[in-house]
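Dropping the structure in here first, questions after.
Then we have subunit A:
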Amino acid sequence: GSGSGGAGSGTGNGSSGDTITMGFAQVGAESGWRTANTKSIQDEAKAAGIDLKFSDAQQKQENQIKAIRSYIQQKVDVIAFSPVVETGWDTVLLEAKRANIPVILTDRAIDSDDTSLYKTFLGSDFVEEGRKAGDWLVQNVNGPTNVVELQGTTGAAPAIDRKKGFEEKIAAKPDIKVVASQTGDFTRSGGKQVMEAFLKSQPKIDVVYAHNDDMGLGAIEAIKAAGKVPGKDIKIITVDAVKDGMTALANGEINFIVECNPLLGKQLMELAKKVVKGEEVPARVVTVEGTFTQEQAKAALPQRQY
Partner candidate 1 sequence: MTESPPPVVEMRGISLAFPGVKALQDVDFRLFPGEVHALMGENGAGKSTLIKTLTGVHTPDSGSVLLAGESVAFSSPGQAQQAGISTVYQEVNLCANLTVAENILLGREPRRFGGIDFPAMRKRAAEVLARIGVHIDPASVLETHPIAVQQLVAIARAIAVDCRVLVLDEPTSSLDAGEVAELFRIMRVLRDEGVAILFVSHFLDQVYEISDRMTVLRNGTLVGEHLTSELDRRDLISKMIGRELGALEAIEDASERHSVSGPVLVRAEGLGRRGAIAPFDLDIRAGEVVGLAGLLGSGRTELARLLFGADRADSGRLIVDGTPLHLRGPRSAIAAGIAFCSEDRKGEGLVADLSIRDNLVLAMQAARGWSRPVSRKVKDSLVEKYLTALDIRPANPDALVRTLSGGNQQKVLLARWLVTEPRLLILDEPTRGIDIGAKAQIQQLVTTLAAEGTAVLFISAELEEVVRIADRIVVLRDRHKIAELDGGSTIDEVVELIAGDPVPEEVAS
Partner candidate 2 sequence: MKNRLLWPILALVALLLLNLVVTPSFFALRIQDGHLYGGLVDVLKNGAPTLLIAIGMTLVIATRGIDLSVGAVAAIAAAVTCVHIGTSPDAGTALAGMAIALVLCAALGLWNGFLVAGLGIQPIIATLVLMTAGRGIAMLVTEGQIITVNNDAYRQVGAGFVVLPVSILISLAVLGLVALTTRKTALGMLIEAVGVNPEASRLAGVRSRTIIWTVYVFAAVCAGIAGLMISSNVSAADANSNGLWIEMDAILAVVIGGTSLAGGRYSLTGTLLGSLIIQTLTTTVYTIGVAAEVTLVFKAVVVITVCLIQSPKARAALSFRKVAVS
């Protein structure tokens, strides 16, 4: 069957009509989190009556740039995108600026001296997420603690920042040591394989800190196979709070999850409308994000959408 209806074309110069045309350049669909993010944006755009032009960059920044350039070509009213990397956006954003198309960043800021390139930035703070995880650990363990870290994809911004924030906080307590740290590529299989190896090479593991839920879930499998009890023998901290992670948390297999909220759609559409109208918007809008303990998870789980 064909998923591409005939709709979507025929807009071109949306500035004349009432409907706003938004070009959204998504990174990809590399995780459940990202898919939820996409869905939220698509749903909310429809609800807000915004004509959304969506493109998936297949995890490649250069594709995102190409998409943005094509939005400029198509003369959309506003451009939004999630820059997974801070750098590399100046040229194309300058083009957007020259074409008088406002830009909204979601997820992450960009590293540019020229803040006029975008109107606002809506998203979570990965370093802060790492800090939250570190905080919880510092408060909840006593005595010498051996931590193993399951990193995200090497070089990926969330991986770097979540590591950074975490290390920042645990530095306060010299008893807590990261004894092994390796990338699990943000995937369950990766998490499981790395954890299996850690369980053999590390004599004593007290805590697993995984940069996302999926790796944490993989680690749980490995821990169970080694005859240990996840959540008890080995404590587990993860980031994201997707449904599967929350379920594990509610079951007591994970001990603590730092939320990273993908549901930016509503806030984004509101911002977009304001920006197109030319209203002032704050330069930084932080998404509402919390943390979950096991009890909180049990309560929140039934309403979890993603």
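The rule is simple: a residue touches a chain if its C-beta (ideal position, glycine included) is under 8 Å from a C-beta of that chain, and two chains touch if they have at least 3 such contacts; residues count from 1.
On the choice of candidates, all candidates are chains of the complex that A comes from, given by their letters.
Please read all numbers here as calculations on a predicted model, not as lab measurements.
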Check each candidate in turn (1 or 2) and state which touches subunit A within the complex.
-> 2
Contacts from subunit A onto candidate 2 in the complex sit at residues 29-32, 34-35, 38, 151, 154, 180-183, 185-190, 192-194, 196-198, 200-201, 214, 217-218, 221, 225-227, 242, 244
